[in-house]
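A single protein chain has been omitted; all remaining protein chains appear in their positions.
Chains here go by letter, A and B, matching the order in which they are written, and residues are numbered from 1 within each.
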Amino acid sequence: MPPIVEIENYSWRYLRAEQPALQDINLSIEEGTFVGVIGPNGSGKTTLANSLNGLIPGQYQGIKEGTVKIAGTEVDAYKPGELPQMVGVVFSDPEAQFTAMTVEDELVFGMENLGLSLAEIRERLDWVTDLTQLKPLLEKPPYEISGGQKQRVALAAVLAMMPRVMVLDEPTSMLDPVSRKRVFDVLARLKRESHNTVIVIEHNLENLVPLADRMILLHNGRVALDSETGLFFRQAATLEQAGVYPPGGIAFFHGLMQRGVYTGEIPLTLDAAVAALEGLIENRRHE
Amino acid sequence: MSDMVHSPYIDVKRMSYCYPDGTQALRDINLSIDHGEFIALVGQNGSGKTTLSKCLNGLYKPTSGDVIVDGLNTRATSIVQMVRRVGYVFQNPDHQLFSANVWDEIAYGPRNLQLPKDEVKARVEGAAGIVGLTADDFEEHPFFLTKGMRQRVAIASILALQPHAIMVDEPTTGQDIPQSLEIMNFLQHLHDEQGYIIIIVTHDMPIVARYAKRVIAMGQGQVLADGPTADVFADRAALAQAFVEPPQITQLAQRSAHLGFDARALSVEELVQQYFVLRGR
Partner (left out) sequence: MNKTLLGYVPERSPIYAIHPFVKLFFLLVASLFPLFISAPEWNFGLIIFVLLLMLYSRIDMRIMRIYVPVAISMASIIFLAYVVLGGFHPEFIEIGRLLGIRVYWERIRDAIVVYFRILPMIVMMVFFLNTSRERDVIVAMRTLRIPFVVTYVFAMALRAAGMVIEDFGIVRQAEQARGFDTHGKSLPYRLRKYVMYMIPLFALSLRRAEEFSNALIARGFAFTGPASKIKRADYVLTHYRFTRLDAVLTALIGLAFSALLVLRYGFGWFTLDRSVFLPRLEDLLLHR
């Protein structure tokens, strides 16, 4: 089985841009992985996301080098309307993504575009509203629901199309912490219950890090770091140079690491951080 | 007769605000804000924090109670007089930029105040200087600038009004960390070097921990906590009601208090220092 996402020697330069947005990208993602992509603004994250879903080169003009394959087929070899069935995208602006006049219509829109039957639509609608807890909102128009709720609708609308790969481009950047958590709760549930490949681009690492199996750092259009999450966060110096500020717990252990008093695993959640700290202090006491 | 009683710059007395359709947004708010403060207004969406901030500069007039700014009651004062005292920077710069070039954009405010031409020029240049815009930028069309630049132009256009207090709505949303720090450092500079009162409306708790001296936590239209940053972060009950959590580093400190850490730590550096102190024992 080839990896679900295979990117080889890929470069993309937008027309009229001086620099390529992405250079020499080599990435291979196995199906079912939960990947986090981070990096400063302008590092090429959105370009990468759009390269996976066919918007590049479909909607944007520029020069492409190398290959981007989803499930073994080049992205531009898919016929129009086929790629959204493989790769679903959630964008960052909850307002702009909501295209219908009620929540239910929004959820059903993608499924109708795929030509699904009424029975199939009903079934998927049930499943997706349960997963995202949107049942009470089905009849509501967009101007009566919050940004966080709209993002959950976007997530649900894309999930209803059952793509094999989900790409989320800064899905929570415009949301408050409570709404943010709810979106990640859905992603956590998705991770537990299904075999989707999920790629999340984010600035806010606190919620992402516990879920990600693998983290990729983009910097100036190149992959600066790519590894399993625990190993990823050991690279304190590289992360700092790239302008990445990990969550407090991780940053604390970086601080200790940099002063040479810690060589253990970097805890990825608050609970793990507390436990690790307890371990350290207890150890000192026993010395 | 000398006035021995110190009066705050912004005084909110038993203020309530009801939207035109009847929903109660703010209930019986009492606050006072002095010169030299750096305040973070936190709370979840719908808590009333944005409504409160708009009441502080006269964009909204209270339905009961009073908001007194620099001795003027917002209900009895024109908006033009109010914005000279309390500036408000909206979250999305695109909601306000409409001029064909950066110069005119920044000059808009002073021109509204009917200031003489050379005064307008001085203010534009001054404001632009503070946010780091150069003479080359003046001819640019705001629409084509990057988001960060547009935000700076928006801030400059408020600075040109030379208010004493600036409120910024979500200064860091949608920015990456280096950009967020840049904006916050401006605001800190304005506070430290130029004596502005800074009020940020935000839910970025690490930023609050790093820059704000005072935190006002809101929920359900009321003030749930109001005090120095570390104190408010320690008030778990109020924060929970406001649907807000302290930054992760403070949470780590709080949960490690039993090991000897100070639960009021606000930064990684602090906690690391504490570790070495504890380790040394």
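Quick notes
In this text, a residue touches a chain if its C-beta (ideal position, glycine included) is under 8 Å from a C-beta of that chain, and two chains touch if they have at least 3 such contacts.
Since this is a predicted model, take the numbers as computed values, not measurements.
Shown chains touched by the undisplayed chain in the intact complex: A, B. Of the listed residues A:42, A:110, A:221 or A:248, the one in contact with the hidden chain in the full complex is A:110.
Set against the missing chain, the residues A:67, A:85 or A:146 yield one that touches it, A:85.
When you scan B:27, B:84, B:164 or B:264 for touch with the missing chain, the hit is B:84. Within the entire complex, the positions of subunit B that touch the omitted partner chain are 54, 57, 59, 78-80, 83-84, 87-88, 90, 92, 94-98, 108-109, 112-113, 143, 157-158, 161. Where subunit A meets the missing chain, the touching residues are 50, 53-55, 58-59, 79-81, 84-85, 88-89, 91, 93, 95-102, 104-105, 108-118, 121-122, 125, 141-143, 154, 157-158, 161.
Assume only the chains that are shown with their structure count from here on.
Per-chain CA centroids place subunit A at a distance of 31 Å from subunit B. Only residues 40-41, 92, 146-148, 170, 173-174, 176-179, 203, 206, 243-245, 247-249, 251-252, 255-256, 259, 261, 270, 273-274, 277-278, 280-281, 284 of subunit A touch subunit B when the two sit together in their complex. Partner subunit A is touched in their complex by these residues of subunit B: 44-46, 147-148, 173-179, 203, 205-206, 243-245, 247-252, 255-256, 259-261, 268-269, 271-272, 275-276, 278-279.
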